[in-house]
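With one protein chain held back, the other chains of the complex are shown just where they sit.
Chains here go by letter, A and B, matching the order in which they are written, and residues are numbered from 1 within each.
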Amino acid sequence: MHNVKRQHLSEQVKKQRQLKDANKIKSYKALQSQVLQLKNEQQYNAETFKLSTDLLYLNPEFYTIWNYRRDIISNYYQKQLSKEELIEFFNKELGFIMMKLKEYPKVYWIWNHRVWILENHPQVDWEFELGIVSKLLTMDSRNFHGWHYRRFIISKLETSTGESLALREFDYTTEKINKDFSNFSAWHNRTKLIPILLNSKPTTRFESSLGFLKEELGYLKNAMYTDPQDQSVWIYLRWLLTSDIFIKTLDKDTYIGILEDELKNVKELNELETEDNGVENNWCLKTIVTIEGLLDKTKNETKFTDEIEKSLIRLKDIDPLRKNRYTYLSENYFK
Amino acid sequence: MSTERRPSIAERRSSTTTNTRPQFDSHLSTTNETIYNDGGNQQHGQGQGQFSTSRRPSVVPHLAGLEKPLPESIPEQCDVVIAGTGLVESILAAALAWQGSNVLHIDSNDHYGDNTATLTIDQIKNWVVKVNKNEIIGFKNALLYIPSGNELFKSKDFGLDLTPKILFAKSDLLSLLIKSRVYKYLEFLPLSSFHFFENDNFEKMSNTKQDIFTNQSLSLLTKRSLMKFIKFAIDWENQPQIWESYKKKPMEIFLNEQFKLEKPQIWELIFSIGLCNNLKINTPEALLRIKRYLISFDVYGNFPVMYSKYGGAGEISQGFCRSAAVAGTTYKLNTKLESFDPKNKIAKFSDNSRIRVNEQIILSPSQAPNNAQNIPKQEYEIQRLTVIVKKTCKEWFENGESASIVVFPSGSLSTNNSEAVQALIMSEETGITAPDTCVWYLSTTEKGLKGRHDLENALKKMENSILRESSDLNNEDELFDNGTGILNSVKLGQSFKDFVPKEKIQYLLKLYYIQKTSIPHADVVKPSIYKKNLDNNNNTSTENKDAPDNGVIYSTLPSSEISYDGIITAAKILYEKIVGSDDDFFDVDFEDDDENDENNGINNKNNDELAFDDDISETVEFADDMEL
C-alpha cells in the first residue's frame, strides 16, 4: 500500500549536504575576515566580543581569535565592569569554555584560555575545577591537556590551603595506571610526585628510597610482562633507573645491585619474546643497552662495550626506522 | 483490476539503481488502484521522488494512513507475505518495507515474536499446552511447574523469552538497530559479569588488560601469555601464519601449543569469553567468538554485552515490526496460512481471506500450514530450563548492573557434562520479572536425558551458591562452627562444597523444554551456514504434489546461540533471495534527530586515537636523555 520508494537517497542527500557546506564555508570566511579586520583595528567592545564568540563556535582552533578575545577582555571588560559584574562575566566565560572543551577536549588553545581566565578571575572555586578535570580524565584518562591542567589546579589548591596534595595525587595516578597502564601522562605525573614524596615522607612507603624503588620495580615488572610492547612502561623504567632521586640517595653497590637485577630480568623477558616471536623485543634490547651502559658508567668499566655494540647492530635490524639513530649512537658511544 | 504485470522487486531494484528506464509507469498505475487506497502517499511524494529533485528527501513516518479509513480487510495483493513475527522475519519485513515492497506480515499467534517471543505467565501456560499437543514446530517436551501460593504475582509482571539472548556491543544487529533507528523503541542495559564454574567454585574472569595487570593470582608468565593472546585474537584473521596449521584442530590445542596457556585460562577463553559449547570447537570458530567479545569492550562503556529491557528477541522483533509498519507493512496477528498455490500465487488464510503474492511467501517453520510437506528438518536440539526464583541474586551482579552470565564448562558438573551449560541471570531491573525475584535461563546443547540432568545439576549448583552468598554472616557463624575457619570467605569464588543450605530456594516457576533448529551449534557465527541451510531446505519444495506449502521459502528457526549472531545473516539471505541482492538491505538515510543539541556530557570517545600523539609531546620532556 505504501509504494513509496525510499532507498537510494544517498546521492540526493549528499548533494544537498554539499550545497549546505558550501554556504557554511562562505559565511565562515566572511566572518573570519571581518573579525581579523576588527582585531587589526584594535576594536575592543561587546560587539567584537560577540563576533569572536561566533567565530570560535565555528573554529575553536583559531588561536589568534582566542588571543584577540583576551585582548578584548583586558582592554574592555576588565576596565568597564565592577568586581561583581566581572565575576559574573568570568563565570559565563568559564561556561562557554566548558562547552567548547566538551566538544574539543584536545584543543590546546581552549585549555590555555581557561587557565588565563582562572588566573584573572577574582574568585575561583578550585575544588570545582578539580572536579571538572577529574571527570574529564574519567572519560579519557590519557588526555595530556587534562593532566597538565590538573597539575595547574593542584598547585593552586596547594597554595591556597598550604597543604600538600602529593600523596593523594600519587594514589590517583596509581588508580589510573591500574585501569590502563598504557598512559604516558599518568606515569609522567608519577615522576613529578615521587621526588616530593620521598622528601616529605608522608607514609612509611616513602621512608626509604630503596624500599620504594624496589616496590615500584615490582609493580612495573607486572606491566612489562603483561604488555612488553608498551613503551610508556619502558620509559618509566628508565626514569626509575636514572633519576637523581635514587642515584644520589643509594650507595653505589646497592645501585649496582638494582641495575644487575633489572638487567637479568629484562634479559629473561627478551628471551621469552625472542622464543615466541622469532625476533628480539626492541624495547627490551634498548633497555638492556641502557642498563649495561649505566653499569659500565657506574663501575667505571668497559665490560659491556662489545655487547652494546652488538646490540646496537641488532637494533638497526629490528627497528630499521631508527637505523641512523643507532648508527650515530654506536659511533659516538665508543669515542 | 489491471492485469498488467508489475515489475518484480529485482527489476525495480535495478531500474532505480541505474535510473534510466521509466519503469515506474506501471508501478505507479498499480499504486493508484483502489485497493491501495492510500491518498496520503501522494502527499509525501516519494513515490515519484525518482524524478523530482526539489523535494527534501526526508523519511516521513506513516501518518498518512490515518488520514483515510483503512479498509478492514487485507489488500488484494502484495509483494511479499511473511508468516511469523520472530526476530529474523521481523527484520526481513522491515528491510523489505523500507526497500519499497508491499509486505503483509502475519502471525498465527495473538502476540508478536513467534518462536522468539517474550511471554507472560498466562501465555507460557498456553504455549506449553500447544507444544505438548505438537502444535508448535520447533519446540517439544515442555514441562511447567508453577507452585501455588504465589497468587500475589500477576501474569503480566513477567516476560520470559523463549530464546533468551545477549547483544554484543560490536555486532551487526547493534549496527542495524542504530541505522534503522529501531533502538529508539528499546532500552539497553549493560552486562559485564561473566562467571565460570570450576572445582565447585564460581570464578570471576580476568579478561581485560586491567584485570590481568592487577590480578595478583596470575603469574608473570601467564599475564604475558594471556595478553599476547588477547592482542593476537583482536586481529587474528590477518595472522594466518599463527593459526593456519590449527585450522582443523581444537582451540584447546592451539592455545596450549601456540600461547603456552594452561587449563584455567584456556577454559575461561573457550567457555566464558568465547561462549563455546564444548572443547571440540575448532580454532578459527573459537577465535571468531573470542574476538567478538574482545572488540565489544569499551564501545559503549566498560562492558562487552548488553540486553534489551523488558525482554530480548521478543522485544526487538516488536521494534522491527513497528519499523516495518511505519514503512507501510500491514500487520495481522491471529492469522495462519492455510495454503499457497504457487501457480496463481494465491495465499489463503485461516480467516478465509486471500491475497495474491507478487513475489514470495516467507514462512517460519513454526507457522507452517497443517499437512505441510516441505518443512525443513530440524535436526539439532537445545534444552532449556527457565526458572523464576524468589531471590534478588544481587550477589551475582557487578555494581549497578542487573544481569550476569554463568558458564558451566565441560566436566564441571557432577554429571560430568560434556557440553557446557550456559546461564543468563536477570533481576527485576531488567523489566522481565516481579520485584525481589530473578529469572535464571539455563541452556545446553547436550542431547536427551543427559542434557536434562546437566541442566538440573547446574541449577542445583546455582541454588547452593546463591543461598550461601546471600546468607548473612551470623548464620554462617553457626554453620561453620566446626573449625573450618572460613568465616570471612562468604564471597563469590570461594568453594561451597561443604556448605549446607539451611533455607531452600523458592521457585515461582520452572519451565523445561527442548528447542529444535536446523542450524548446527558450533557454526552459528559463520554466515555460510545459513545459505547452505536455505538451499538445502528449499529445493525440494515443489516435489510434493498438492502440499499446502509448495513454493514457499522457509526461514530458519532460532539457533542455540546465546548471542544474536547469525540473525542478520539469516535475514539478509532471505532478503537476497527475494530482491536479488542484499546491496540495499536497509539502505535508508534517515534524517538526523535532534539529539545533537542535547548535552550528553563530556564525550570524547572519538578522539581516543589522538591521545597517543598528544602525549608524545610530553614524552620528550619526560623521557629526556632516556631515549636511545
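One rule holds for everything that comes next: contacts are C-beta pairs under 8 Å (C-beta built on N, C-alpha and C of every residue); 3 or more make two chains touch, one makes a residue touch a chain.
By our rule, contacts and distances are computed from a predicted model.
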Omitted chain (choose from "General transcription and DNA repair factor IIH", "Ras-related protein", "COMM domain-containing protein 8" or "Aspartate aminotransferase") - UniProt protein name: "Ras-related protein"
Which of B:102, B:180, B:366 or B:465 contacts the chain that the document leaves out: B:180
Among B:126, B:150 or B:210, the residue in touch with the chain that has been omitted: B:210
Residue, one of B:200, B:298 or B:341, that touches the chain absent here: B:298
Given B:87, B:218, B:266 or B:325, the one touching the chain that is not displayed: B:325
Subunit B residues touching the omitted chain (full complex): 58-70, 72, 111-112, 169-170, 174-175, 177-178, 180-185, 187-190, 208-210, 227, 230-231, 234, 294-301, 306, 310, 315, 318-319, 321-323, 325-326, 328, 330-335, 400-402, 429, 588, 590-595, 598, 600-601, 603, 605-606, 608-609
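Note that in this section only the chains that are shown with their structure count from here on.
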Separation of mean Cα positions, subunit B and subunit A [Å, integer]: 42
Residue numbers on subunit B that touch subunit A, as the complex places them: 16-17, 27-28, 30-31, 36-38, 41, 44, 46-47, 49-50, 53, 56-57, 59, 62, 64-65, 75, 97-100, 102, 209-210, 212-214, 220-221, 223-224, 227-228, 231, 327-328, 330, 584, 587-589, 599, 601-605, 607-608, 610-612, 614-619, 621-623, 625-628
Residue ranges of subunit A in contact with subunit B within the complex: 1-10, 12-13, 16, 101-102, 105-106, 135-136, 139-140, 142-145, 148, 178-182, 184-185, 187-188, 191, 221-223, 225-228, 235, 238-239, 242, 269, 272, 276, 286, 289-290, 315, 322, 325-326, 329
